[in-house]
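Left out: one protein chain. Kept in place: all the others.
So, chain A:
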Amino acid sequence: MKILTLNFLCCARKTCKSSPASFPLHPKEASLEQIETDINALFIKNILPRLDWEAMKTLTIELGLPALPTEPPSPEALEDPDSGEPSQTLKDLHQLLMETSIESGALRCGNCDHEYAVKEGIANFLLPSHMV
């Protein structure tokens, strides 16, 4: 499961949705893998404004990844001013969002403490019937 996906996931319990603590989910005992994919510069540019940067900073710290800058990069920082080619900043974002993946571990809700398992790169959000 890509780090980008964590931007769009919260706890599955209805009672948690209204709590800010249910997002982002907190990775636990996560084992990471790099899955190489082709870079799509336009895709990264378009997705950047949709990232919750505070959540991204929390996640990178919790996953032991290099710390992100305090503020999200500006659109101009994403391409080399001379060549117009993808900048190092864009390449780093691509690597973090699209290539870095949680292979196994769990995702914990900060509100109810429920943990969702991740196995073979796939997170499972099915709840036991007493929690629905």
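Following the convention adopted for this analysis, a contact is a pair of C-beta atoms (placed from the backbone, for glycine too) under 8 Å apart; a residue touches a chain by one contact, two chains touch by 3 or more; residues count from 1.
Basically, contacts and distances are computed from a predicted model.
Undergrad: Among "Methyltransferase type 11 domain-containing protein", "Related to translation releasing factor RF-1, mitochondrial", "Dynactin subunit 5" or "RING-type E3 ubiquitin transferase", find the name that the UniProt record gives to the complex chain excluded from display.
TA: UniProt lists the chain that is not shown as "Methyltransferase type 11 domain-containing protein".
Undergrad: If the hidden chain were put back, which of A:C10, A:A30 or A:A106 would touch it?
TA: A:C10
Undergrad: Tell me where the left-out chain touches chain A, residue by residue.
TA: 1-2, 4-5, 8-14, 17, 23, 37, 40, 42-43, 45-47, 49-50, 98, 116, 120-127, 129, 132
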